[in-house]
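One chain of protein is taken out of this complex; the other chains stay put.
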Amino acid sequence: MKTICKGISNHSQKGEVLDMHFSSIKFNGKEIENNLFKLNNDNQKLFEISFNEDTLNDPIKDIRDAYLKLHLLSHKFVLPNTINLEGLFTILPNIVWTNQGPIALEEIDARLNESKFHGNNLYIRSIDKFPCITDYVIPKKVRIADSSRVRLGAYLGEGTTIMHEGFVNFNAGTLGKAMIEGRISSGVVVGNNSDLGGGSSTMGTLSGGNDVKISIGENCLLGANSGIGISLGDNCTVEAGLYITAGTKVTINENNNTKLVKASNLSGLSNLLFYRDSTNGMVVAKDNIKVSELNEALHKND
Amino acid sequence: MKTICKGISNHSQKGEVLDMHFSSIKFNGKEIENNLFKLNNDNQKLFEISFNEDTLNDPIKDIRDAYLKLHLLSHKFVLPNTINLEGLFTILPNIVWTNQGPIALEEIDARLNESKFHGNNLYIRSIDKFPCITDYVIPKKVRIADSSRVRLGAYLGEGTTIMHEGFVNFNAGTLGKAMIEGRISSGVVVGNNSDLGGGSSTMGTLSGGNDVKISIGENCLLGANSGIGISLGDNCTVEAGLYITAGTKVTINENNNTKLVKASNLSGLSNLLFYRDSTNGMVVAKDNIKVSELNEALHKND
Partner (left out) sequence: MKTICKGISNHSQKGEVLDMHFSSIKFNGKEIENNLFKLNNDNQKLFEISFNEDTLNDPIKDIRDAYLKLHLLSHKFVLPNTINLEGLFTILPNIVWTNQGPIALEEIDARLNESKFHGNNLYIRSIDKFPCITDYVIPKKVRIADSSRVRLGAYLGEGTTIMHEGFVNFNAGTLGKAMIEGRISSGVVVGNNSDLGGGSSTMGTLSGGNDVKISIGENCLLGANSGIGISLGDNCTVEAGLYITAGTKVTINENNNTKLVKASNLSGLSNLLFYRDSTNGMVVAKDNIKVSELNEALHKND
(Lines give C-alpha, C1' and ligand atoms only; values in the text may rest on other atoms or scores of the structure.)
Protein backbone atom coordinates (compact mmCIF):
# COMPACT_ATOMS: atom_id res chain seq x y z
CA MET A 1 0.00 0.00 0.00
CA LYS A 2 1.26 3.42 -0.98
CA THR A 3 -1.07 6.33 -1.02
CA ILE A 4 -0.95 9.90 -2.30
CA CYS A 5 -2.62 12.86 -0.57
CA LYS A 6 -2.85 16.45 -1.73
CA GLY A 7 -3.76 19.66 -0.01
CA ILE A 8 -2.74 23.03 1.23
CA SER A 9 -0.78 24.23 4.22
CA ASN A 10 -0.73 27.58 6.00
CA HIS A 11 2.53 29.05 7.19
CA SER A 12 3.70 31.67 9.65
CA GLN A 13 5.62 34.71 8.42
CA LYS A 14 8.79 32.77 9.31
CA GLY A 15 7.60 29.90 7.13
CA GLU A 16 6.70 27.43 9.86
CA VAL A 17 3.78 25.10 9.14
CA LEU A 18 0.65 26.12 11.05
CA ASP A 19 -1.82 23.57 9.73
CA MET A 20 -2.52 21.28 6.77
CA HIS A 21 -5.79 20.76 4.96
CA PHE A 22 -6.05 17.50 3.01
CA SER A 23 -8.19 18.13 -0.07
CA SER A 24 -7.77 14.65 -1.42
CA ILE A 25 -6.89 11.35 0.21
CA LYS A 26 -6.96 7.89 -1.29
CA PHE A 27 -6.86 5.07 1.20
CA ASN A 28 -7.71 1.38 0.94
CA GLY A 29 -10.06 1.84 -1.99
CA LYS A 30 -11.99 4.73 -0.43
CA GLU A 31 -11.27 8.28 -1.40
CA ILE A 32 -11.92 11.94 -0.60
CA GLU A 33 -11.60 14.14 -3.65
CA ASN A 34 -11.75 17.93 -3.71
CA ASN A 35 -10.24 20.30 -6.27
CA LEU A 36 -6.94 22.01 -5.82
CA PHE A 37 -6.84 25.66 -6.83
CA LYS A 38 -4.07 28.03 -7.76
CA LEU A 39 -2.53 29.79 -4.79
CA ASN A 40 -2.31 33.54 -4.49
CA ASN A 41 -1.06 33.87 -0.95
CA ASP A 42 2.61 33.76 0.02
CA ASN A 43 1.80 32.07 3.30
CA GLN A 44 0.19 29.05 1.67
CA LYS A 45 1.76 26.07 -0.08
CA LEU A 46 0.41 23.10 -1.98
CA PHE A 47 1.61 19.74 -0.80
CA GLU A 48 1.57 16.23 -2.17
CA ILE A 49 2.66 13.51 0.20
CA SER A 50 2.59 9.76 0.23
CA PHE A 51 2.24 7.38 3.09
CA ASN A 52 2.02 3.66 3.65
CA GLU A 53 1.30 1.13 6.37
CA ASP A 54 4.56 2.03 8.14
CA THR A 55 3.49 5.64 8.50
CA LEU A 56 0.41 4.49 10.37
CA ASN A 57 2.35 2.23 12.68
CA ASP A 58 5.24 4.58 13.36
CA PRO A 59 5.26 7.42 15.89
CA ILE A 60 4.46 10.87 14.57
CA LYS A 61 7.59 12.56 13.20
CA ASP A 62 6.30 15.90 11.95
CA ILE A 63 3.22 18.06 11.46
CA ARG A 64 2.41 16.28 8.20
CA ASP A 65 2.13 12.97 10.00
CA ALA A 66 0.01 14.57 12.69
CA TYR A 67 -2.49 16.21 10.34
CA LEU A 68 -2.59 13.14 8.12
CA LYS A 69 -3.52 10.88 11.03
CA LEU A 70 -6.11 13.29 12.41
CA HIS A 71 -7.70 13.53 8.94
CA LEU A 72 -7.71 9.74 8.55
CA LEU A 73 -9.57 9.39 11.86
CA SER A 74 -12.15 12.06 11.13
CA HIS A 75 -12.76 10.79 7.57
CA LYS A 76 -13.30 7.40 9.23
CA PHE A 77 -10.59 5.68 7.17
CA VAL A 78 -9.21 4.25 10.41
CA LEU A 79 -10.77 3.48 13.78
CA PRO A 80 -9.65 5.15 17.01
CA ASN A 81 -6.84 3.31 18.82
CA THR A 82 -5.66 1.58 15.62
CA ILE A 83 -2.88 3.93 14.50
CA ASN A 84 0.20 5.18 16.28
CA LEU A 85 -0.27 8.68 17.69
CA GLU A 86 2.86 8.74 19.83
CA GLY A 87 4.47 12.17 19.79
CA LEU A 88 1.30 14.02 18.81
CA PHE A 89 1.37 16.54 21.67
CA THR A 90 5.07 17.19 21.26
CA ILE A 91 4.90 17.71 17.50
CA LEU A 92 1.78 19.84 17.24
CA PRO A 93 2.52 23.53 17.79
CA ASN A 94 0.19 25.66 19.88
CA ILE A 95 -1.70 27.74 17.30
CA VAL A 96 -4.04 30.71 17.52
CA TRP A 97 -7.20 29.73 15.63
CA THR A 98 -8.97 32.83 14.41
CA ASN A 99 -11.67 34.04 12.05
CA GLN A 100 -8.77 34.96 9.75
CA GLY A 101 -7.23 31.51 9.75
CA PRO A 102 -4.47 30.04 11.92
CA ILE A 103 -1.89 32.51 13.26
CA ALA A 104 1.45 31.84 14.94
CA LEU A 105 1.55 32.68 18.63
CA GLU A 106 4.46 35.09 18.21
CA GLU A 107 2.50 37.11 15.64
CA ILE A 108 -0.80 37.37 17.46
CA ASP A 109 -0.18 40.34 19.75
CA ALA A 110 0.64 42.66 16.88
CA ARG A 111 -2.17 41.29 14.72
CA LEU A 112 -4.75 41.68 17.45
CA ASN A 113 -3.65 45.20 18.33
CA GLU A 114 -3.65 46.29 14.67
CA SER A 115 -7.06 44.81 14.17
CA LYS A 116 -8.50 47.07 16.85
CA PHE A 117 -7.37 50.14 14.92
CA HIS A 118 -8.09 48.91 11.42
CA GLY A 119 -11.53 47.57 12.19
CA ASN A 120 -10.90 44.16 10.69
CA ASN A 121 -12.31 42.46 13.76
CA LEU A 122 -9.84 39.69 14.23
CA TYR A 123 -11.02 37.37 16.88
CA ILE A 124 -9.66 34.29 18.46
CA ARG A 125 -11.72 31.18 18.77
CA SER A 126 -9.11 29.04 20.42
CA ILE A 127 -5.44 28.77 21.34
CA ASP A 128 -4.69 25.10 21.11
CA LYS A 129 -2.65 22.36 19.51
CA PHE A 130 -5.78 20.91 17.92
CA PRO A 131 -8.28 22.61 15.59
CA CYS A 132 -11.98 21.79 15.40
CA ILE A 133 -13.02 18.89 13.21
CA THR A 134 -15.35 21.07 11.12
CA ASP A 135 -12.49 23.28 9.98
CA TYR A 136 -11.23 20.28 7.97
CA VAL A 137 -13.73 17.44 7.81
CA ILE A 138 -17.54 17.53 7.71
CA PRO A 139 -18.85 14.16 8.83
CA LYS A 140 -22.04 13.07 7.07
CA LYS A 141 -25.40 12.41 8.77
CA VAL A 142 -24.09 13.96 11.95
CA ARG A 143 -25.20 16.94 13.99
CA ILE A 144 -22.69 18.97 16.00
CA ALA A 145 -24.48 21.67 17.95
CA ASP A 146 -21.30 23.53 18.90
CA SER A 147 -18.38 22.83 16.61
CA SER A 148 -15.85 24.21 19.09
CA ARG A 149 -16.37 21.05 21.16
CA VAL A 150 -15.25 18.40 18.67
CA ARG A 151 -11.57 18.19 17.82
CA LEU A 152 -10.07 17.16 14.52
CA GLY A 153 -9.29 13.49 15.00
CA ALA A 154 -12.74 12.66 16.36
CA TYR A 155 -14.49 9.71 14.70
CA LEU A 156 -18.25 10.27 14.44
CA GLY A 157 -20.54 7.48 13.26
CA GLU A 158 -23.54 8.24 11.03
CA GLY A 159 -26.59 9.18 13.05
CA THR A 160 -24.51 10.69 15.83
CA THR A 161 -25.75 13.89 17.45
CA ILE A 162 -23.31 15.88 19.55
CA MET A 163 -25.34 18.28 21.66
CA HIS A 164 -24.08 21.59 23.08
CA GLU A 165 -22.75 19.96 26.22
CA GLY A 166 -21.20 17.07 24.30
CA PHE A 167 -17.48 16.90 23.64
CA VAL A 168 -15.32 14.57 21.58
CA ASN A 169 -11.56 14.53 21.77
CA PHE A 170 -9.21 13.25 19.02
CA ASN A 171 -8.80 9.48 18.66
CA ALA A 172 -12.22 8.91 20.16
CA GLY A 173 -15.81 8.82 19.05
CA THR A 174 -18.89 6.84 18.14
CA LEU A 175 -19.24 3.74 16.00
CA GLY A 176 -22.85 4.25 14.97
CA LYS A 177 -25.74 6.44 15.89
CA ALA A 178 -25.46 7.95 19.32
CA MET A 179 -26.71 10.84 21.43
CA ILE A 180 -23.73 12.60 22.97
CA GLU A 181 -24.43 15.23 25.61
CA GLY A 182 -21.43 14.17 27.68
CA ARG A 183 -17.66 14.10 27.23
CA ILE A 184 -15.85 11.46 25.20
CA SER A 185 -12.23 11.52 26.32
CA SER A 186 -9.33 10.68 24.06
CA GLY A 187 -9.19 6.93 23.41
CA VAL A 188 -12.82 6.30 24.37
CA VAL A 189 -15.12 4.65 21.81
CA VAL A 190 -18.92 4.50 22.13
CA GLY A 191 -20.95 1.75 20.49
CA ASN A 192 -24.05 2.03 18.29
CA ASN A 193 -27.29 3.21 19.84
CA SER A 194 -25.77 4.51 23.07
CA ASP A 195 -26.64 7.72 24.87
CA LEU A 196 -24.30 9.85 26.98
CA GLY A 197 -26.49 12.13 29.08
CA GLY A 198 -25.83 15.81 29.70
CA GLY A 199 -22.56 16.45 31.53
CA SER A 200 -21.67 12.77 31.74
CA SER A 201 -17.99 11.92 31.88
CA THR A 202 -15.79 9.18 30.52
CA MET A 203 -12.46 9.01 32.26
CA GLY A 204 -9.50 9.48 29.96
CA THR A 205 -5.90 8.46 30.19
CA LEU A 206 -4.24 11.78 29.28
CA SER A 207 -4.90 13.67 32.47
CA GLY A 208 -6.09 12.86 35.97
CA GLY A 209 -7.49 9.44 35.12
CA ASN A 210 -5.76 6.09 35.11
CA ASP A 211 -3.97 4.04 32.46
CA VAL A 212 -6.69 1.82 31.05
CA LYS A 213 -8.58 3.07 27.99
CA ILE A 214 -12.28 2.61 28.49
CA SER A 215 -15.05 1.92 26.02
CA ILE A 216 -18.83 1.82 25.97
CA GLY A 217 -20.77 -0.87 24.14
CA GLU A 218 -24.13 -0.70 22.36
CA ASN A 219 -27.48 0.41 23.80
CA CYS A 220 -25.91 1.96 26.87
CA LEU A 221 -27.12 4.99 28.78
CA LEU A 222 -24.93 7.20 30.94
CA GLY A 223 -27.39 9.29 32.93
CA ALA A 224 -26.94 13.05 33.14
CA ASN A 225 -23.98 14.11 35.31
CA SER A 226 -22.87 10.49 35.72
CA GLY A 227 -19.44 9.16 34.87
CA ILE A 228 -17.37 6.06 34.38
CA GLY A 229 -13.79 5.07 34.99
CA ILE A 230 -14.49 1.52 33.77
CA SER A 231 -15.68 0.13 30.45
CA LEU A 232 -19.28 -0.83 29.84
CA GLY A 233 -20.36 -3.78 27.71
CA ASP A 234 -23.72 -3.67 25.91
CA ASN A 235 -27.09 -2.72 27.40
CA CYS A 236 -25.71 -1.01 30.50
CA THR A 237 -27.15 1.95 32.35
CA VAL A 238 -25.47 4.21 34.86
CA GLU A 239 -27.91 6.20 36.98
CA ALA A 240 -27.94 10.00 36.62
CA GLY A 241 -25.45 11.61 38.98
CA LEU A 242 -23.47 8.46 39.83
CA TYR A 243 -19.74 8.29 39.15
CA ILE A 244 -18.25 4.79 38.98
CA THR A 245 -14.46 4.87 39.27
CA ALA A 246 -12.28 1.81 38.87
CA GLY A 247 -11.96 1.62 42.65
CA THR A 248 -15.62 2.02 43.55
CA LYS A 249 -16.75 -0.91 45.70
CA VAL A 250 -19.92 -2.23 44.12
CA THR A 251 -22.47 -4.46 45.77
CA ILE A 252 -23.71 -7.26 43.54
CA ASN A 253 -25.98 -10.21 44.07
CA GLU A 254 -24.44 -13.63 43.45
CA ASN A 255 -26.40 -16.78 44.14
CA ASN A 256 -28.73 -14.81 46.37
CA ASN A 257 -25.88 -13.44 48.46
CA THR A 258 -24.70 -9.88 48.26
CA LYS A 259 -21.04 -9.46 47.59
CA LEU A 260 -18.65 -6.52 47.25
CA VAL A 261 -16.46 -6.23 44.15
CA LYS A 262 -14.28 -3.49 42.80
CA ALA A 263 -15.90 -1.79 39.81
CA SER A 264 -12.84 -2.62 37.73
CA ASN A 265 -13.85 -6.27 38.04
CA LEU A 266 -17.13 -5.45 36.30
CA SER A 267 -15.43 -3.51 33.52
CA GLY A 268 -16.73 -4.45 30.08
CA LEU A 269 -19.59 -6.64 31.30
CA SER A 270 -22.99 -6.33 29.63
CA ASN A 271 -26.56 -5.92 30.89
CA LEU A 272 -25.73 -4.08 34.11
CA LEU A 273 -27.58 -1.26 35.82
CA PHE A 274 -25.44 0.80 38.19
CA TYR A 275 -27.08 2.99 40.83
CA ARG A 276 -26.56 4.29 44.31
CA ASP A 277 -29.21 3.05 46.72
CA SER A 278 -30.73 6.25 48.06
CA THR A 279 -31.69 4.64 51.35
CA ASN A 280 -28.21 3.59 52.40
CA GLY A 281 -25.63 5.08 49.99
CA MET A 282 -24.47 1.72 48.65
CA VAL A 283 -23.41 1.57 45.01
CA VAL A 284 -25.13 -1.42 43.45
CA ALA A 285 -24.94 -3.24 40.11
CA LYS A 286 -27.79 -5.47 39.05
CA ASP A 287 -29.37 -6.89 35.90
CA ASN A 288 -30.51 -4.11 33.60
CA ILE A 289 -34.12 -4.64 32.68
CA LYS A 290 -35.08 -1.46 30.85
CA VAL A 291 -32.58 -0.98 28.05
CA SER A 292 -32.13 2.50 26.59
CA GLU A 293 -33.50 3.29 23.14
CA LEU A 294 -32.65 6.32 21.07
CA ASN A 295 -35.35 8.64 19.74
CA GLU A 296 -35.13 8.01 15.98
CA ALA A 297 -36.12 11.58 15.01
CA LEU A 298 -33.05 12.96 16.73
CA HIS A 299 -30.61 10.83 14.77
CA LYS A 300 -31.86 10.95 11.19
CA ASN A 301 -29.40 13.73 10.51
CA ASP A 302 -29.80 14.07 6.77
CA MET B 1 -57.24 36.27 14.60
CA LYS B 2 -55.29 36.43 11.36
CA THR B 3 -51.77 37.75 11.37
CA ILE B 4 -49.25 38.76 8.73
CA CYS B 5 -45.50 38.26 9.04
CA LYS B 6 -42.75 39.38 6.71
CA GLY B 7 -39.15 38.47 6.36
CA ILE B 8 -36.41 36.90 4.33
CA SER B 9 -35.39 33.34 3.62
CA ASN B 10 -32.07 31.87 2.55
CA HIS B 11 -31.98 29.11 -0.04
CA SER B 12 -29.58 26.46 -1.20
CA GLN B 13 -28.29 26.46 -4.77
CA LYS B 14 -31.07 23.99 -5.55
CA GLY B 15 -33.61 26.43 -4.12
CA GLU B 16 -34.40 24.60 -0.89
CA VAL B 17 -35.23 26.76 2.12
CA LEU B 18 -32.38 26.87 4.63
CA ASP B 19 -33.79 29.28 7.19
CA MET B 20 -36.27 32.12 7.60
CA HIS B 21 -35.76 35.41 9.40
CA PHE B 22 -38.96 37.16 10.50
CA SER B 23 -38.38 40.92 10.27
CA SER B 24 -41.92 41.80 11.30
CA ILE B 25 -44.56 39.91 13.23
CA LYS B 26 -47.88 41.17 14.53
CA PHE B 27 -49.52 39.01 17.10
CA ASN B 28 -52.27 39.64 19.62
CA GLY B 29 -51.70 43.38 19.72
CA LYS B 30 -47.93 43.14 20.19
CA GLU B 31 -45.59 43.62 17.30
CA ILE B 32 -42.02 43.31 16.09
CA GLU B 33 -41.25 45.72 13.29
CA ASN B 34 -38.03 45.90 11.28
CA ASN B 35 -37.52 47.24 7.77
CA LEU B 36 -37.49 45.10 4.69
CA PHE B 37 -34.78 45.95 2.18
CA LYS B 38 -34.35 45.25 -1.52
CA LEU B 39 -32.70 41.94 -2.24
CA ASN B 40 -29.57 41.60 -4.31
CA ASN B 41 -28.78 37.96 -3.80
CA ASP B 42 -30.25 35.15 -5.89
CA ASN B 43 -30.29 32.82 -2.92
CA GLN B 44 -32.58 35.01 -0.85
CA LYS B 45 -36.31 35.62 -1.12
CA LEU B 46 -38.76 37.91 0.63
CA PHE B 47 -41.77 36.22 2.15
CA GLU B 48 -45.09 37.38 3.51
CA ILE B 49 -47.14 34.77 5.32
CA SER B 50 -50.23 34.75 7.44
CA PHE B 51 -51.18 32.51 10.28
CA ASN B 52 -54.02 32.12 12.73
CA GLU B 53 -54.97 30.19 15.84
CA ASP B 54 -55.16 26.95 13.85
CA THR B 55 -51.55 27.26 12.76
CA LEU B 56 -50.52 27.34 16.40
CA ASN B 57 -52.60 24.33 17.31
CA ASP B 58 -51.76 22.22 14.28
CA PRO B 59 -48.65 20.10 13.84
CA ILE B 60 -45.79 21.68 11.91
CA LYS B 61 -46.23 21.14 8.17
CA ASP B 62 -43.22 22.94 6.68
CA ILE B 63 -40.16 25.03 7.44
CA ARG B 64 -42.28 28.19 7.52
CA ASP B 65 -44.37 26.81 10.35
CA ALA B 66 -41.24 25.71 12.16
CA TYR B 67 -39.44 29.05 11.98
CA LEU B 68 -42.64 30.95 12.74
CA LYS B 69 -43.22 28.99 15.94
CA LEU B 70 -39.59 29.25 17.05
CA HIS B 71 -39.72 33.04 16.50
CA LEU B 72 -42.99 33.32 18.42
CA LEU B 73 -41.44 31.55 21.39
CA SER B 74 -38.24 33.59 21.42
CA HIS B 75 -40.10 36.89 20.94
CA LYS B 76 -42.18 35.76 23.95
CA PHE B 77 -45.47 36.00 22.06
CA VAL B 78 -46.32 32.50 23.33
CA LEU B 79 -45.21 30.52 26.37
CA PRO B 80 -43.36 27.22 26.09
CA ASN B 81 -45.61 24.16 25.94
CA THR B 82 -48.60 26.18 24.62
CA ILE B 83 -48.25 25.65 20.86
CA ASN B 84 -48.07 22.50 18.80
CA LEU B 85 -44.49 21.59 17.85
CA GLU B 86 -45.23 18.10 16.57
CA GLY B 87 -43.12 17.31 13.54
CA LEU B 88 -40.42 19.87 14.32
CA PHE B 89 -37.48 17.46 14.15
CA THR B 90 -38.75 15.79 11.01
CA ILE B 91 -39.40 19.05 9.14
CA LEU B 92 -36.26 20.99 10.06
CA PRO B 93 -33.35 20.15 7.76
CA ASN B 94 -29.88 19.69 9.15
CA ILE B 95 -28.06 22.90 8.19
CA VAL B 96 -24.44 24.02 8.31
CA TRP B 97 -24.39 27.31 10.25
CA THR B 98 -21.35 29.33 9.23
CA ASN B 99 -19.84 32.79 9.44
CA GLN B 100 -21.08 33.16 5.84
CA GLY B 101 -24.67 32.29 6.66
CA PRO B 102 -26.51 28.96 6.47
CA ILE B 103 -25.21 26.46 3.90
CA ALA B 104 -26.78 23.24 2.65
CA LEU B 105 -25.01 20.09 3.79
CA GLU B 106 -24.46 18.89 0.22
CA GLU B 107 -22.64 22.13 -0.67
CA ILE B 108 -20.39 22.40 2.33
CA ASP B 109 -17.48 20.17 1.30
CA ALA B 110 -16.81 22.16 -1.85
CA ARG B 111 -17.31 25.48 -0.09
CA LEU B 112 -14.97 24.60 2.75
CA ASN B 113 -12.28 23.30 0.42
CA GLU B 114 -12.46 26.37 -1.82
CA SER B 115 -12.30 28.63 1.18
CA LYS B 116 -8.93 27.17 2.14
CA PHE B 117 -7.46 28.21 -1.21
CA HIS B 118 -9.23 31.52 -1.61
CA GLY B 119 -8.55 32.74 1.91
CA ASN B 120 -12.13 33.61 2.69
CA ASN B 121 -11.98 31.81 5.99
CA LEU B 122 -15.29 30.02 5.98
CA TYR B 123 -15.87 28.41 9.29
CA ILE B 124 -18.58 26.32 10.72
CA ARG B 125 -20.13 27.11 14.03
CA SER B 126 -22.63 24.32 14.11
CA ILE B 127 -24.25 21.55 12.07
CA ASP B 128 -27.72 21.29 13.46
CA LYS B 129 -31.43 21.50 12.82
CA PHE B 130 -31.69 24.53 15.10
CA PRO B 131 -29.85 27.85 14.89
CA CYS B 132 -28.88 30.01 17.87
CA ILE B 133 -31.50 32.37 19.22
CA THR B 134 -29.24 35.41 18.72
CA ASP B 135 -29.06 34.85 14.98
CA TYR B 136 -32.76 35.82 14.83
CA VAL B 137 -34.03 37.28 18.09
CA ILE B 138 -32.25 39.43 20.70
CA PRO B 139 -34.12 39.16 23.98
CA LYS B 140 -34.09 42.36 26.04
CA LYS B 141 -32.58 42.74 29.52
CA VAL B 142 -30.93 39.39 29.17
CA ARG B 143 -27.31 38.31 29.24
CA ILE B 144 -26.15 35.28 27.25
CA ALA B 145 -22.50 34.63 27.90
CA ASP B 146 -22.09 32.13 25.04
CA SER B 147 -24.73 32.46 22.35
CA SER B 148 -23.95 29.03 20.93
CA ARG B 149 -25.74 27.54 23.95
CA VAL B 150 -29.22 29.00 23.50
CA ARG B 151 -31.34 27.71 20.64
CA LEU B 152 -33.89 29.67 18.66
CA GLY B 153 -37.18 28.81 20.33
CA ALA B 154 -35.88 29.52 23.84
CA TYR B 155 -38.04 31.83 25.96
CA LEU B 156 -35.94 34.10 28.19
CA GLY B 157 -37.57 36.32 30.82
CA GLU B 158 -36.24 39.81 31.52
CA GLY B 159 -33.44 39.78 34.06
CA THR B 160 -32.29 36.32 33.00
CA THR B 161 -28.55 35.67 32.85
CA ILE B 162 -27.36 32.60 30.97
CA MET B 163 -23.78 31.96 32.03
CA HIS B 164 -21.16 30.11 29.95
CA GLU B 165 -22.18 26.73 31.32
CA GLY B 166 -25.90 27.49 30.94
CA PHE B 167 -27.93 26.02 28.11
CA VAL B 168 -31.50 26.55 26.96
CA ASN B 169 -33.20 24.35 24.41
CA PHE B 170 -36.18 25.39 22.21
CA ASN B 171 -39.63 25.42 23.84
CA ALA B 172 -38.07 26.00 27.25
CA GLY B 173 -36.84 28.88 29.35
CA THR B 174 -37.37 31.29 32.20
CA LEU B 175 -40.46 33.26 33.19
CA GLY B 176 -38.68 36.10 35.01
CA LYS B 177 -35.23 36.89 36.24
CA ALA B 178 -33.07 33.87 36.75
CA MET B 179 -29.43 32.80 36.97
CA ILE B 180 -28.87 29.92 34.59
CA GLU B 181 -25.55 28.11 34.83
CA GLY B 182 -27.17 24.74 34.22
CA ARG B 183 -29.09 23.08 31.41
CA ILE B 184 -32.75 23.76 30.67
CA SER B 185 -34.01 20.86 28.58
CA SER B 186 -36.74 21.17 25.97
CA GLY B 187 -40.12 21.63 27.65
CA VAL B 188 -38.69 22.76 30.98
CA VAL B 189 -39.80 26.14 32.38
CA VAL B 190 -38.09 27.94 35.29
CA GLY B 191 -39.96 30.41 37.50
CA ASN B 192 -38.96 33.90 38.56
CA ASN B 193 -36.02 34.38 40.88
CA SER B 194 -34.65 30.85 40.54
CA ASP B 195 -31.02 29.85 40.19
CA LEU B 196 -29.68 26.85 38.30
CA GLY B 197 -26.14 26.28 39.56
CA GLY B 198 -23.16 25.44 37.33
CA GLY B 199 -23.56 22.14 35.49
CA SER B 200 -26.98 21.44 36.98
CA SER B 201 -29.34 19.32 34.92
CA THR B 202 -33.05 19.24 34.27
CA MET B 203 -34.18 15.96 32.77
CA GLY B 204 -35.85 16.30 29.40
CA THR B 205 -38.28 14.14 27.52
CA LEU B 206 -36.54 14.05 24.13
CA SER B 207 -33.69 11.77 24.98
CA GLY B 208 -32.73 9.46 27.83
CA GLY B 209 -35.23 10.88 30.32
CA ASN B 210 -38.81 9.89 30.92
CA ASP B 211 -42.16 11.13 29.61
CA VAL B 212 -43.19 13.76 32.13
CA LYS B 213 -42.25 17.39 31.41
CA ILE B 214 -40.77 18.96 34.49
CA SER B 215 -40.85 22.54 35.72
CA ILE B 216 -39.21 24.63 38.42
CA GLY B 217 -41.12 27.20 40.47
CA GLU B 218 -39.98 30.50 41.94
CA ASN B 219 -37.08 31.12 44.33
CA CYS B 220 -35.56 27.70 43.74
CA LEU B 221 -31.89 26.79 43.79
CA LEU B 222 -30.39 23.82 41.98
CA GLY B 223 -26.93 23.50 43.47
CA ALA B 224 -23.92 23.12 41.18
CA ASN B 225 -23.73 19.70 39.49
CA SER B 226 -27.13 18.72 40.87
CA GLY B 227 -30.07 17.56 38.80
CA ILE B 228 -33.75 16.80 38.83
CA GLY B 229 -36.04 14.34 37.11
CA ILE B 230 -39.05 15.71 39.02
CA SER B 231 -40.69 19.13 39.13
CA LEU B 232 -40.02 21.58 41.93
CA GLY B 233 -42.64 23.93 43.36
CA ASP B 234 -41.57 27.26 44.86
CA ASN B 235 -38.76 27.84 47.38
CA CYS B 236 -37.02 24.51 46.86
CA THR B 237 -33.31 23.77 47.07
CA VAL B 238 -31.42 20.77 45.76
CA GLU B 239 -28.01 20.33 47.34
CA ALA B 240 -24.95 20.69 45.11
CA GLY B 241 -24.02 17.38 43.54
CA LEU B 242 -27.30 15.56 44.26
CA TYR B 243 -29.34 14.10 41.41
CA ILE B 244 -33.00 13.41 42.20
CA THR B 245 -34.57 11.10 39.62
CA ALA B 246 -38.26 10.22 39.59
CA GLY B 247 -37.39 6.86 41.12
CA THR B 248 -35.10 8.09 43.92
CA LYS B 249 -36.36 6.85 47.28
CA VAL B 250 -36.50 9.90 49.53
CA THR B 251 -36.68 9.86 53.32
CA ILE B 252 -39.15 12.36 54.73
CA ASN B 253 -40.40 13.12 58.19
CA GLU B 254 -44.15 12.75 58.72
CA ASN B 255 -45.65 13.21 62.16
CA ASN B 256 -42.25 12.61 63.71
CA ASN B 257 -41.80 9.34 61.88
CA THR B 258 -39.41 8.91 58.99
CA LYS B 259 -40.95 7.47 55.88
CA LEU B 260 -39.71 6.50 52.41
CA VAL B 261 -41.42 7.94 49.33
CA LYS B 262 -40.55 7.92 45.66
CA ALA B 263 -39.33 11.34 44.53
CA SER B 264 -42.06 11.41 41.89
CA ASN B 265 -44.54 11.67 44.75
CA LEU B 266 -42.88 14.92 45.84
CA SER B 267 -42.91 16.35 42.32
CA GLY B 268 -44.16 19.94 42.22
CA LEU B 269 -44.28 20.46 45.99
CA SER B 270 -42.98 23.71 47.47
CA ASN B 271 -40.59 24.58 50.33
CA LEU B 272 -38.46 21.45 50.17
CA LEU B 273 -34.74 21.04 50.70
CA PHE B 274 -33.28 17.91 49.11
CA TYR B 275 -29.91 16.62 50.24
CA ARG B 276 -27.98 13.40 50.74
CA ASP B 277 -27.06 12.80 54.36
CA SER B 278 -23.27 12.53 54.25
CA THR B 279 -23.16 10.27 57.29
CA ASN B 280 -25.31 7.48 55.87
CA GLY B 281 -26.00 8.13 52.17
CA MET B 282 -29.74 8.60 52.60
CA VAL B 283 -31.47 11.08 50.30
CA VAL B 284 -33.66 13.29 52.48
CA ALA B 285 -36.27 15.97 51.85
CA LYS B 286 -37.16 18.39 54.60
CA ASP B 287 -38.59 21.88 55.09
CA ASN B 288 -36.46 24.45 53.33
CA ILE B 289 -35.52 27.16 55.78
CA LYS B 290 -32.99 29.28 53.87
CA VAL B 291 -34.59 30.28 50.58
CA SER B 292 -32.34 31.32 47.71
CA GLU B 293 -32.11 34.96 46.68
CA LEU B 294 -30.59 36.29 43.49
CA ASN B 295 -27.83 38.88 43.53
CA GLU B 296 -29.57 41.92 42.04
CA ALA B 297 -26.46 43.33 40.36
CA LEU B 298 -26.18 40.23 38.18
CA HIS B 299 -29.69 40.53 36.76
CA LYS B 300 -30.12 44.20 35.96
CA ASN B 301 -29.14 43.48 32.38
CA ASP B 302 -29.80 46.85 30.79
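Each chain carries a letter (A and B) given by its place in the written order, and its residues are counted from 1.
Please note the rule applied: contacts are C-beta pairs under 8 Å (C-beta built on N, C-alpha and C of every residue); 3 or more make two chains touch, one makes a residue touch a chain.
Nothing here was measured: the structure is a model prediction, and the numbers come from that model.
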item	value
Contact residue for the chain not shown (choose from B:Gln13, B:Asn34, B:Asn52 or B:Asn265)	B:Asn34
Candidate in contact with the missing chain, chosen from B:Ile91, B:Ala104, B:Val190 or B:Leu294	B:Leu294
Touching the absent chain when the full complex is considered, from A:Leu36, A:Ile63 or A:Ile108	A:Ile108
Residue of A:Ile8, A:Leu73 or A:Val96 in touch with the missing chain, whole complex considered	A:Val96
Residue of B:Gln13, B:Thr82, B:Asn99 or B:Thr258 touching the missing chain in the full complex	B:Asn99
Touch residues of subunit A, complete complex, unshown partner	89-90, 93-94, 96, 99, 105, 108-110, 112-114, 116-119, 121, 123-130, 148-149, 167, 183, 185, 199, 201, 203, 206-208, 225-227, 229, 241-243, 245, 248-251, 260, 276, 280-283
Missing-partner contacts on subunit B, residue numbers	8, 21, 23, 34-41, 44, 99-101, 125, 132, 134-135, 138, 140, 142-148, 164-165, 179, 181, 195, 197-199, 221, 223-225, 239-242, 276-282, 292, 294-295, 297-298, 300-302
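Note that only the chains that are shown with their structure count from here on.
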item	value
C-alpha-based rotation, subunit A on subunit B, 0 to 180 degrees, nearest 5	120
Rounded Å distance, subunit A centre to subunit B centre (Cα mean)	26
